[in-house]
Structure formats: structure tokens, C-alpha cells
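For this depiction, one protein chain was excluded, whereas all remaining protein chains were kept in their positions.
Then we have chain A:
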């Protein structure tokens, strides 16, 4: 009988349960999608070569699990709060508590299993859809990545089943401990109004100081190293929570104290609701701010690495094309490009050395980059190497036999020759010399040439440049007797391509992590707000009775929830903007295109804000007849 009752009441509250179900499905599917990456170590190994990425993955998986626990906890207390009154009524009517606890346990578990089934399916779809789409977009190979990955599936089911069992038990215990009366009156408990005094102001100041300290540590990370990171992270976290515990309530209080503002329209009510929220949601708001920071940070970090590839490449390479002995196909390809500058330099090679012709070099002096990673500026233009070369021969790289025989070439020439002419695999223990016309002509070896070119935008010609690179690999491979795929060319394109793949992997992961974080924390906030909504119902019906226009009530809801959503967003984004600075010692410009992750965040967050308002509105403002 009770089972029937519970089923029918669940059917009646279909909409509320749907909300819950959707939240759980989002959580489960994201968790699964993430596990397909976190557990598939073959894939991550292929896509990121350094171990620190693996650490990020593990930390990410841990954080995700941690947040998911919180999330499920909130989702379930939401469920319970919706049912308390009804369950209390059964008890008053004489149903045994044990029996009701049992039913609640089964309900929670059933709900969990249903959401697990749907969540896994959605997870597979997400992984194959978004995952593969993202990878294609980034031109990363999807080889080794599986949308359906059994270990990930097992992990997801295991983790969530345990979680659901625990929450079901907690729900049942909670119910068992509550009295009938407390259950029936569940919604009538009043808000406690704690007044905030001078203590709160002090805590707020402490919070701001800690935040400032944390930011300074991250800013000076280059000097403070690991210690700076640990101190920075800890003081930022504590500072954030302190600010939400003290500063926000104080601010809202100040808003309320402004009599003129408070007395206008429905502001008194809006502020009162807001005050209640900032006082009761301090912990979750602090957590949300941190998660926004982590989520957007993960996205921005990944993106920054990827976006900096081009800058990195320009630091090392001035010329877009450098070819030894170009073939006909290369010339054809060059014709298709918009070539700004093109020069050819001759050299001879015998079994002892490479001989570059000095006159060619002086006729068309080389450009070298004046930028370095430590000291990057877009204003640092490449400079022409102008050092005179009066002697008849200079040495660039000496074989054992030639050590000390010739004068070393000036530094700038050295740099120019090394970046543009010399492939390390080609040296093979030979010397590299720059010689004048007379010496060059006396030298017996075979003659070759190097072609250097600058084009308008090398990223436009990646196909052609790739083909050129293949030709070069074959050529060099045949000279030094190794397989073409084992040849490393030193062209701008190869530097770019190598870094692009690695950083795209980082970015892909950053986005996965970021979106998962954002979605979860936004729905956490949503549930926390909605779980208190039933209690607000009376207030809104009261306001309606005394004649507040529907539009004004809706406006109040929008305003109030906007404030609740915007505070953590501001602080979270502030964390990101300041935190990204810490990458400046490995990235040239950590803020490049930071608007993309920011925009993604704003969109996801705005969607959740809108859904929350609509759901909340549905609960507190029933349709008027």
C-alpha cells in the first residue's frame, strides 16, 4: 500500500523529480566522459609527453569525485525536502517509521540507478560526440580514445552505486531520527537572522588581506617557486571563503541599510531574501567561486598553452621556409604562396666539412629574432646581422680535427646560421665553415644550396609546408642514412606542428575539466537554491495577496538570483585573471584569447541561471487563475 502511495506521489511530483534526474544525469555523464580520459592512460601518454599532465588528470579526477559527492548530497537533500511533509503525513496516519525509511531508501536507490543508466548512455554519447568533435576541431588524433571504455564504465558505476547507497542510508537515517511533527512542519521553520557586527568586518578585512597575499604569491611565482604556489593556493582559498562568510553579508547588510533603496518597490523583500541566501549559502558560494576559478582556469590554461604555440614559434624562427636543395615540387609550392622575401645561399660539402659561401651571406644578410621566452615583446622586431666578415674563413662548428684552426664567427652570425642552415643530424662530426669566394672555389666537394623565404602568413600554407617538410626529411634521411620518419627537421613548420599537438592535448583536457566543473558547480548552486524554494512559497503567495504585480515578483526573483550568481562569478573570474599570471614564466602571453574560456563560462553559467530562475519561479509562483 505504502509503495503504491509513494509511486503515485512520485508521479505527481514528476517535474521536481525530472529536475533531480537531469542533474544526476549531467553529473554522471560528465563523470563518465572524464573517466574515459582519466583511465585511458594509453591515450594520454600518446597526447602529452610530460608527466605533469598525468598529475593534472589525477588531480582533476579527484576533484571531480569530490565535487560529485557534494553534488549528490545536495541533490538528495533536495529530494528529501520535497517529500518530508508527505512522509510525515503517512506517519501521522499510522505508517511505521521503519517501513517508510525502507521505502525512502529504495526510492533514493532506484532514482540513482535510473539516473546511472541514463547517465551512462548520455556519457557515451557525450564522449563520442563532444570528445571526438573537439579532437577533430583541434586536429588531434582520436586514435586510442574510446567513447565506450569498459574500465571507465565500471569506475562510474562503482563510484556512483557506493555514493547512492551512502546517501540512501543517510536519507533513511535522517528520516528515522526526525519526529512526525518536525516533518509536517518542515517548511515552517524560520530563518535565523544573525546580526553582523564588528567581528564580521574584521574577518572581511582578513579575507581581503589573505586574497591579496595569495595573488602576490602567484604573481611572484617565478621567484618563490613551489612555496609561492602552495602559499598562494592556500591563502587564496581561505581568503575566498572568508570573503563569502563575512564581506558579502556585510555588503548586503549595507545595501539594506540604505533606507532610500530599501524602501523602493520590492527591494526590502529582495534584499531580505538575498541576505538570507548569502548568510546560508556562504560555504557553497565560496566553493562555487573556487570551482569557477578552477574550471575557467583549466580552460584558459589549456587554451593559453595552445594559443602560445605560434608566438613560441616566432621567437625561434624568422624565416617561414628553409630548404636544403629544394626540388621542383617545392618551387611549385612556393609559387602558390605570397612570398615576401626569398634568398638562396650556396655551400659545398666534402667528407670533412660544410663550406658556406661568405659572399652569398653578405649579399643577403640574414635576419635573427631578438625575442626570447624570458623577455618577449611584440615590439622586438627581427634584426639584420651586419657584423663584417673580413677574414677569409670562419668556423661555426668545429670537428675534432679543426679545433682552434679558424677564427670563430661573430655571435649573431652564429645564431643566424644555426637556426636557418644547420640540421643537427646532418653535421655527422663535420666542421661548418664560412669561407670566401676564392677558398670556396678551391674546395672540391659537391655544391648545394639553402633556400630561405618569408611569406605573409605561414599558417595559411600548412599543407604546402608539410609537404616541403616531407621532402626535406627524405633528402636528409638519404644523406645521413636514417629512415625519413626519424629525421627531425628544424623548420618553422615542424616546430609549430610538434608543439601544436602537445598543447592541443593540454587544451582538450583543460576544456573537458573546465566544462565538467562549471556544469557541476552551477547545478550545485541551482539545487541548493531550489531546495530552499518550497519554504519561500508562502512568502510569494503572501506578496501576491497584498497586491504585488506578478511582473514585480518575477523581477525580484531575477534580481535576487542574479546577485547570488554574480558574486561567485566575479570572484572566480578574478582568480582566473590574476592566477593566469603565474603561467607567465613558461608562456609568452598567458592572456592570449582568454575571452574564449570566459565566454564559454558566461554562457554555461547564464544557462544555469536562467534555468534556476525558471524552476524557482515554477515552485514559488504557481500560475494564476
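By our rule, a residue touches a chain if its C-beta (ideal position, glycine included) is under 8 Å from a C-beta of that chain, and two chains touch if they have at least 3 such contacts; residues count from 1.
Everything that follows uses one rule, which is that contacts and distances are computed from a predicted model.
Q: Report the protein name recorded by UniProt for the chain absent from the figure; options are "Metalloprotease TldD", "succinate dehydrogenase", "cytochrome-c oxidase" or "Bacitracin ABC transporter ATP-binding protein".
A: UniProt protein name of the non-displayed chain: "Bacitracin ABC transporter ATP-binding protein".
Q: Among A:273, A:287 or A:423, which one touches the chain that has been omitted from the display?
A: A:273
Q: May I ask which residue of A:11, A:259 or A:400 touches the chain that does not appear here?
A: A:259
Q: Quickly run down the residues of chain A that touch the omitted chain.
A: Touching the missing chain: residues 190-191, 193, 259-260, 262-269, 272-273, 275-276, 539, 542-552, 624-625.
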